[in-house]
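Okay, handing you the structure first.
Only one protein chain is missing from this complex, and each of the others stays in its spot.
So, subunit A:
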Amino acid sequence: MMTVPLGDMLLKILPELGLLVLAAVLLTLDLLWRSRRCRFLGWIAAGGGAVVILLSLLFARPGPEPLLLWGGMMRLDSTGFVFRMLFVTGMAITALFATENEGICEHGEFFTLLVISTLGMTLMASVVDLIMIYLAFETASIPLYALAGFLIRDKKSVESGVKYLLFGAMTSAVMLYGFSLLYGFTGSTNLYEIGAQLSAGQLPAGLAVLTALLVTVGFAFKVSAAPLHFWAPDVYEGAPTSVAGFLSTASKAAGFAVLLRVLLVVYPALSSLWTGLIAALAVASMVVGNLQALNQKNIKRLLAYSSIAQAGTILIGAAAQSDFGVTATMYYLMAYLVTNLAAFGVVMVVGRAVGSDEISAYAGLSRRSPGTALILLAVLLSLGGIPPFAGFIGKLLVFGAAVEANMAWLAVVGVVNSVAALYYYLRVLKVVYLDRAENETQPLNMTSAWKAALVGCVVLVVVLGVLVSPFYTWASQAAASLIVY
């Protein structure tokens, strides 16, 4: 293995160090400012995110060959790089949505927790050692438990935090048991070495299958795939809306980052089993998510079930276990991140104006604020997979991955589900555009932070849906670098 000088190694984790500094800065400013200037904190977090993105473009750009750092704990490759971009973008947008929200603004530690969780996610995507994976996993999760229950005066929020914590602790314990078995039988914590040993048949097949099942529990929880999805609707409904958006996008993407790496690096020997397992999860998530979403009255619960179904669709790409499948998964995650963040953003804006998250409260929105209605139209259609929005390309690639891997049946299941999904997205649009309400002449209050975040998201939704090429190249580079040792 090539040795890298310490200075260089530090340079390569500069983005992560940057996030750490950002977290510290936010905490200090919160102490200094108290609640007087709290609305700047969100902007600072978002700006810090932009700086981190710049840092990783300048210093931590992966070369054509993946590089092992810090004694083989971390791997500098395109996969980690692209996922980092994803998480930091998600963090920045979430921070903007969170600014000037009562109950959040006065407690600046919100942003610190958000940034630390993001740090955990970027590590999840780039570490290749079981111990580090577990640490990163928890670094990402623990702040999220606190964030979900952040509104301590709101019973639902607290309940949501506790529920999330209990579910998360349980699944991560199961996952850890899987890790311990893997270490115990192979004597290594490095994913690539474990993978090599499994491929060489060092481990009895039955045991390998057992470890696969155990670790999947942790990942399935993170991506909210059925049957480990039960937490999602309650947590999304109770958590602050901006946190729900973050949970359903960045956190889910982080789950996929680890899932893909472990799947492709550790278990290539068990590929047919994995394919079956992931395909089963995909089908279950799509069917459960879509069926439950059909008759939801609350928009946050609807989006929660829709995000379970979306996880199922993304899993189709993972089930294909091919270069193209991973590319499709990556692209879908990018598209999904900006789309769903914007969806939750609109929910937050409308929720604050009308004081309700019921779908019926969206009546008259298209007259009240045509711009917001148009944004909602774009994101719901993107979720439904309609051009010219990002979701269309994601859907096309994911179905393509299934067809390429001779699993056209899975694509057909996806087709049926996408029709059901379009039904409930259109139902929301119907309320927005057709139904009338008494308050439809009052304008909608929008702060500049929310506007910036919403417009940014929608621009990305259209760019990802029309321009495609540069993002596709990123996704395919990330896919390629994941597989080579």
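As a convention for this text, contacts are C-beta pairs under 8 Å (C-beta built on N, C-alpha and C of every residue); 3 or more make two chains touch, one makes a residue touch a chain; residues count from 1.
The working rule: contacts and distances are computed from a predicted model.
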Which of "NADH dehydrogenase", "Heme exporter protein C", "ABC-2 type transport system permease protein" or "CRP-like cAMP-binding protein" matches, in UniProt, the chain that is not displayed: "NADH dehydrogenase"
Sole residue of A:L67, A:V174, A:L422 or A:I483 that reaches the chain not shown, by the stated touch rule: A:L422
Hidden partner chain, touching residue among A:V403, A:A437 or A:I483: A:V403
Contacting the left-out chain in the complete assembly, out of A:L10, A:A50, A:L213 or A:L434: A:L434
Residues of subunit A (touch criterion as defined above) contacting the omitted chain: 370, 374, 377, 381, 385-388, 392, 396, 399-400, 403-404, 408, 411-412, 415-416, 418-419, 422-423, 426-427, 429-430, 433-434, 468-469, 472-473, 476
